[in-house]
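Yeah, one chain of the complex is gone here, protein chain that is, but the others are all in their spots.
Let's turn to chain A:
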């Protein structure tokens, strides 16, 4: 009896997991999917592997930079940003004072300005403080998942986002602490291809995004422009700045294309 209900439950979870609709429901004519905290937790699952391996590496790097386990845990709790934590560890190891570290991190994380602004249409109905709370845990991955899932004025978008955020953050802290504690004895994770979980996740998020909100042709040009500008700039300036410039210019090109189409 118990085993049967457990099996039914697991089957339901698997169905939810495998048949997530990547296209916005309105575009495909399906009814809007009911959002909930639990649904948010489930929608986070595909991103866990990628951030588990990066968080683990982040914990290892923090440890080798001379940070204690508790310091690494505090960084993953309050800073909660992968590339930023790598840079903090590296700069602390290099003996940098606090101010240059803080200024560097400000620039690395400026990309969140763009993502946070792009989330506005989906959370307009909520209070100021609720949006402060939901925005505080915004990351590349939660942005990617949310933007592929949410519709404007969708019911329980706040609960869904909280489920997604909490799962991602808990996974991140656990991975960092595990890396800090066990890092010394673990063999090369690259041998298992785990370092590719993150690029693969971005491939999936990009593919599901292309053609879903704008005409396919526009999205393809915007994506190509973004990648092209990044390649052009990454030889000369830091990757995190190149990434922001590429996204800002490519989105601008998107507006121009749509404008031409209408005339």
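Assume a contact is a pair of C-beta atoms (placed from the backbone, for glycine too) under 8 Å apart; a residue touches a chain by one contact, two chains touch by 3 or more; residues count from 1.
We take it that contacts and distances are computed from a predicted model.
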Protein name (UniProt record) of the chain left out of view, among "ABC transporter ATP-binding protein", "NADH-quinone oxidoreductase subunit H", "Na(+)/H(+) antiporter subunit B" or "AzlD domain-containing protein": "AzlD domain-containing protein"
Of A:35, A:58, A:138 or A:173, the residue in touch with the unshown chain: A:138
Contacting the left-out chain in the complete assembly, out of A:39, A:111 or A:169: A:111
Residues from chain A at the interface with the omitted partner, ascending: 17-18, 20, 22-23, 45-47, 49-50, 67-71, 74-75, 78-81, 84, 86, 88, 92, 97-99, 101-103, 105-106, 109-121, 123-124, 126, 128, 131-132, 134-138, 140, 143-145, 147-148, 190-210, 213-214, 218-219, 222-227, 229-231, 234-235, 239-240, 242-244, 246-248, 250-255, 258
